[in-house]
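Since the structure comes first, as structure tokens, the remarks are kept for the end.
In this view, the complex is presented without one of its protein chains, the others remaining in place.
Chain nomenclature is as follows: A and B, assigned in order of appearance, with residue numbering initiated at 1 for each chain independently.
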Amino acid sequence: MFDYHEYFRSEMMPHMWCKGCGNGIVLKALLRAIHRLGLSKDRIAMVSGIGCSSRLTGYVDCNTLHTTHGRPLAFATGLKLARPELTVIVITGDGDGLAIGGNHLIHTARRNIDLTCLLFNNQIYGMTGGQLAPTTPEALFSTTTPYGNIEPNFDACRLVQAAGGTFVARGTVYRAIPLEKLIAEGIQHKGFSFIEVLTTCPEIHGRRNKLGTPAEMLQALAKTTLPTGVIHQASGPEYTEAYDGIIAKAQGRT
Amino acid sequence: MNSLVHQRCRVYTTEKVTIRILEEWCKGCEICVDVCKKHCLAMDILGKVKVVNVEACNKCLLCDVLCPDFAIAIE
Partner (left out) sequence: MRASVGLMQGNEACARGAIVAGCRFYAGYPITPSSEIAEELARLLPQVGGKFIQMEDEIGAMGACIGASLGGVKSMTATSGPGFSLKQENLGYAIYTEVPCVVVNVMRGGPSTGLPTSPAQSDVMQARWGTHGDHPMIALAPASVREVHDCTIRAFNLAERLRTPVILLYDEVIGHMREKVELTDPSQVAIVERPKPTCPPEVYLPYKAGEDDVPPFVRFGEGYRYHVTGLAHDERGFPTQNPRVVEAHQRRLHRKVERHRDEIAAYETFMLEDAEVAVFAYGITARSARAAVRTARSEGLRAGLLRPISLWPFLDLEVGKLAQQVKAIVVAEMNLGQMIYEVERAAQGRARVAAYQKASGEPIHPEEILAALQEVR
């Protein structure tokens, strides 16, 4: 019988996420995916940035690194190069990964380094109290768009695909079992895997925009017009393997 | 699929199913109550989930999978 408790740090629980927040559902899907793949906790490194979703790393009993705002992919790139044998999973949010850390996202995708990046998209900066995110839908309100948002928002999956990511997928917290499968596939994929997870922020974002109860917000995700599932998959040279070729060349072995 | 056996849980059981609820961790979001098509769950006066009809549970696991707080387990 699968037990989440085997994978989290019980002294850190219960987690700090708000009532009804979808992040806990992603955490569960992630732990089930890890269990499904039979990965050893010692061989997993989880790297996150700053924001609600990035607090996830504190709860998982593996090698965890909670970095600076927007930078988890850069830290993870260094770690993966140093230790290619580790499974490195990056946890980021829509603000962390698409705004302040957007540059790292496109370049990590371009390099096709073997990291699995889960981007939690809850459409808002939750931890700082509900400011505009690059994913906040037009016309919605936030603390910094008191008259409604006039900015178009990112399609994170199209962005990463265009930048060269070789596994691009989108899941939702409402479809948590397919999400678990997507995460498992992403981890197994050799190269840069990007999984955008549409999640919910009922307390901060939902309340201000009258988006309904936590359950209603979950169910609304089922009706998303964005494509879900595996959106793009390709093969290409993986960065750490390609660098092994550089080492061989520099050492005159090729 | 989920087990909360190590925790101080309230346990509801029939021959077919065991439902464990970890009240300490329940934040009262009501997701489980809302998604349960068999109306097995309800909120108590303290805002924690409780099982009101364990017999009706068809083990669809929606509550188990969608509880963000690791507070409910179906076995």
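By our rule, a contact is a pair of C-beta atoms (placed from the backbone, for glycine too) under 8 Å apart; a residue touches a chain by one contact, two chains touch by 3 or more.
In this text the structure is predicted, and so the values were computed from the model without any measurement.
Shown chains touched by the hidden one, complex as a whole: A. Note that of A:139, A:222 or A:246, the residue touching the chain absent from this view is A:246.
In the complete assembly, the contact with the undisplayed chain comes from A:104, out of A:5, A:104 or A:205. Residue in contact with the omitted chain (choice from A:21, A:45 or A:133): A:45. For subunit A, the list of residues touching the undisplayed chain reads 9, 11-12, 41-43, 45, 47, 57-58, 61-68, 71, 73-83, 85-86, 103-104, 106-107, 243, 246-247, 249-251.
What we mean here is this: only the chains that are shown with their structure count from here on.
One finds 28 Å separating the Cα centroids of subunit A and subunit B. On the subunit B side of its complex with subunit A, the touching residues are 1-7, 24-25, 27-31, 33-35, 65-71, 75.
Here subunit A touches subunit B in the complex through residues 1-5, 8, 13-15, 17-25, 28, 32, 173-174, 176-177, 202, 213-216, 218, going by the rule given at the top.
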